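With one protein chain removed, the remaining protein chains of the complex are shown where they sit.
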Amino acid sequence: MNKKVLYFIRNKTIHFILLMIAVAIFNFILIDLSPIDPVNIYLQQSSVSEAQRAALEQYWGVGQPITTKIWNWLINLLQGNLGTSLIYRVPVSQVIIEKFEASVVLMLLSWLISGLIGFFLGVVAGKNRDSWIDKIIKIYCYILQSAPSFWIGLLILIIFGVELGWFPIGLGVPIGTMESNVTIWQWLARLVLPVLTLSLVGVAPIAMYTRNELVEVLSSDYVLFAKARGEFGWPLIERQALRNILLPALTLQFLSFSELFGGAVLVEQVFSYPGIGQTAVAAGLQSDVPLLLGIVLVSAVFVFVGNLIADILYYFVDPRTKENESFDV
Amino acid sequence: MFKNKKNNKPWFLYHANLRVKTLFIIIVASLILISIFLSNFFINPNTALTTDFSNINQAPSFEHIFGTDWMGRDMFVRTILGLGISIGVGAFASVISTIIAIILGSLSSVNSVADEFVASVIDLFGSIPHILLIILISISCGGGFYGVILGVGLTHWTPLARVLRAEIKKIKTTEFIKLSEQLGKSKWWIIKKHIFPLVISQIIVGVILMFPHAIMHEASISFLGFGLSPHEPAIGIILAEAMGYLSTGAWWLAFYPGLSLLFIVLLFDLIGENVHKLLNPQTTNT
Partner (left out) sequence: MNKLLEVDNLSIGFTQYFKGLKQRKLNVISDLTIDLYENEILAVLGSSGSGKSLLAHGILGILPPNAEVNGLMYYKNEELTDELKEKLRGNTISLIPQSVNYLNPLMKIKYQAIGYIEDESLKNEKLKKQEEIFERYNLDKTVGDMYPHQLSGGMARKVLISTALLNNPKIIIADEPTPGLDKKSVDETITDLIDLKDKGVSVILITHDIDTAIKTSDRIAILYLGYIIEVTETKNFKYNNENLLHPYTKALFNALPENGFKLTNGHQPSYLNIPKGCPYQDNCEYKTDKCLKKVPPLVKIGTSLVRCYYPIIN
């Protein structure tokens, strides 16, 4: 058992390091292909002397071969130095930490709410298969899965912001300035609508998955045998089915970190929520290469953590795989 | 009661069998999509989208069923033109992605090193949130219109490649492939003669189901402000623009274009599902 844990940790660590290097190199090559001149962006059309310009070029590595640039960037990365943001003019790591905090709250809340509601709706739909309530839930999921999440955000903004007037519309802090002092209430008020949007959108996949799993489990041989032993109704579902679908559903929810991040990018834009997504868009639009690279790297770590937890659930919580001697990662 | 439910369908569908119904749905949905796409070539934006400042920000009416925007332009025409662009980008992106998926899928069948490589590339593409990946690629391609379609086109191949890789693995273990290998047939001969015919239905369904994703991502990325210039009537741009007028109560500027996009996506899903039903009938008994 202990040996297995060690193997798991070793394999996952190697995988993580390789993946991060690959992501870094891949991004660097992509950015290098682009016609962006970091010095011009940094200067933002202000005039400088030739010498200053040369110094800056040296700093950004203009003209150096790409291998040298990647090497320098990786060495800096190991020291925790992601460079300086061109638009915020502070270290990238500082920007990321602050913005990511705001986004993590947003994503975590939506993740929890959508997971709980999605699982609940899935169970309700699966238990009442082919009834009207199953059909309504299915249609809801189908539409929400096909609708652009930012459009759902816009609709929510129209309903709660404009028509009902419960929330102010322009909530944001202008891009390029760091967080101003906001009270906890202002901050919570600004959190409600984005969380609502992301939760509504996030419910669909987990509800559909749970429903289909439950339908499958309920037609399984072991549920049939449980019925033959006299079990029925809700206790039957609770005892025989919920545990069996909870783990895969939870795994799926952890595997959805990538979609969650993508959703956050769009929703933050709609609600001007000062998080990592909005910052990524700003960095992309204004060619803030160091910041963009940093955010992509952080997002890759975020997705990796989700996958890792899903794997841990799969290998260590499920009793069927707990006993298995060999596994590969 | 059961009978009643059946009778609610139009008479020609009531009598038809499931196969005809499936074909009917595919044809109707395709016709709608094709006509929206083609309308792009017949509507002249310069005459259809006249600026009319006496008619700005009008709520939907019989004259302008989707309302008018801040320059008095008809939102319905703008939406149709935007959907046309979306379908075009979706088609182009699907073609690129399908080609990549087929190439990588075939590559994975060559040997274990190639397979490992393909798996790593799929892994790499899956490790970054899709939207960030598109942003990165579109920047690296210099942004603009081509940046967006390349960004969308170069990132939608992973699901299909994964399916093809798994399918080819499965087929490769079958007897007739082993026999062909023993007979000394070349790898390409085997891929062409044996594997391709078996995976073609997966490819077709995969391509159709790629469309809605590509369209949504194109809209998202345009909405964020990458690529397409503000003069293009793309749905993403219309919606980004609408954001600025929400506070004035002009809800129709955002509502109808988004709804139309949803409609298009649902149509593609519908076609994909029904084509899947036609090609793999035994799996539909749920």
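Think of it as A and B in the order they're written, each chain with its own count starting at 1.
Quick note on the criterion: a residue touches a chain if its C-beta (ideal position, glycine included) is under 8 Å from a C-beta of that chain, and two chains touch if they have at least 3 such contacts.
These numbers come from a predicted model, not from an experiment.
Only one of A:Ala226, A:Ile276 or A:Ala310 touches the absent chain when the whole complex is considered: A:Ala226. Only one of B:Arg73, B:His156 or B:Lys277 touches the chain withheld from this view, namely B:Lys277. By the touch criterion stated above, the residues of chain A touching the omitted chain are 219, 221-232, 235-236, 239-240, 243-244, 247, 318-320, 323.
Keep in mind that, in the parts below, only the chains that are shown with their structure count from here on.
Chain contact summary for the complex, chain A toward chain B: residues 19, 22-23, 26-27, 30-36, 142-143, 146-151, 154-155, 157-158, 161-163, 169-170, 258-259, 261-262, 265-266, 269-270, 280-281, 284-285, 287, 292, 295-296, 299-300, 303-304. Listed in rising order, the residues of chain B touching chain A in the complex are 120, 123-124, 126-132, 135-137, 139-143, 212, 216, 219-220, 223-226, 239, 242-243, 246-247, 249, 251, 254-255, 258, 261-262, 265-266, 269.
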